[in-house]
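Dropping the structure in here first, questions after.
Only a single protein chain was left out; the remaining protein chains are all shown in position.
Labels run A, B and C following the written order; every chain starts at residue 1.
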Amino acid sequence: MIKILFFGSIAAKIGRREMMIDRCGLTLADVVKEAGLETFKPLLVAVNQQQEHDLNILIQDGDEVAMMPPFAGG
Amino acid sequence: MIKILFFGSIAAKIGRREMMIDRCGLTLADVVKEAGLETFKPLLVAVNQQQEHDLNILIQDGDEVAMMPPFAGG
Amino acid sequence: MNSDMNKQQDAVRIQEADFSIEAEVDALRATSKRIGGITTFLGCARDFSEGRDVFSINFEQYAGMATRAMLSLRDEALEKFEIIDLRIVHRVTTVHAGDKIVLIVVGAEHRGPAFEACEWIIDSLKQRVPIWKKEVTPDGDSWVTEHP
Partner (left out) sequence: MNSDMNKQQDAVRIQEADFSIEAEVDALRATSKRIGGITTFLGCARDFSEGRDVFSINFEQYAGMATRAMLSLRDEALEKFEIIDLRIVHRVTTVHAGDKIVLIVVGAEHRGPAFEACEWIIDSLKQRVPIWKKEVTPDGDSWVTEHP
């Protein structure tokens, strides 16, 4: 099971904050596509709370993937 | 009457904080000499609470002249 | 080890509650008498942004990752600059004009590195810490996308 989290304007756009995917062998790019965010730019992605720039990595069962718009703290 | 004020290490060196001179037609350089500070370096001088770099100006009766080592606030 | 851990986590916090600048500066000063200069940056909510009135700002964080990113900023700054210690507190809640949002406190022996580090931390925080804000304006809600 892969847990996807949505934040900020992305959560507002998608209308939810969380989504589960129960499939194996997905790349990070596949997960972004499953979430319907392949055209969302700029999109920041984190895997298990670490920012990840390589969309080709394989996502493992139990991973937490976050879909994030650019940060705006401070 | 010209009032001369001494500050910081200069007051410590000269052993007093104030001195009066009752003479006319003195330049700032003369006043520095009267105070015995012509060889003290670096010496900052203020006339009536404004820093003064021109030692040739004439000091007027009633002026307040300050003999100051480099500042060390903060 | 455990008390070091607590100390470090106390030095970097994300919270709803308002904070005291004095208390954070005092906590920093208590860590070393070698500190000669302390710089702070306080970010406050303004009553307008890009020409519009702003009623309030709602903050949101990626809990966990945001704190981890701030801890790693702190470690990196302690490594990168000649400073003695630093603290970061960021509120995640709804704030109004004049309210405090973020505080960075940096202590060093000399002021140059304290200024450098303080500015680097707030710049880096905006780029690396997963926090977002939505401004509530007369024209509706608006997610802030730039790093001003």
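To be clear about the criterion, a contact is a pair of C-beta atoms (placed from the backbone, for glycine too) under 8 Å apart; a residue touches a chain by one contact, two chains touch by 3 or more.
The structure presented is a predicted model; accordingly, all values stated were derived computationally and were not measured.
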Touch partners, limited to displayed chains, of the chain removed from view: B, C
Interface with the unshown chain - residue positions in chain C: 20-22, 25, 29, 33-48, 97-98, 109-111, 114-115, 118-119, 122, 148
In chain B, positions touching the absent partner: 5, 7-9, 12, 44, 46, 49-51, 66, 68-74
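In this section, only the chains that are shown with their structure count from here on.
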Intercentroid distance (Cα basis), chain B paired with chain A, Å: 72
Approximate Å spacing (C-alpha centroids) for the pair chain A, chain C: 26
Separation of mean Cα positions, chain C and chain B [Å, integer]: 48
Per-residue overlap in chain A, given as positions that touch at least 2 other chains: none
Residue list for chain C, restricted to those that touch at least two other chains: none
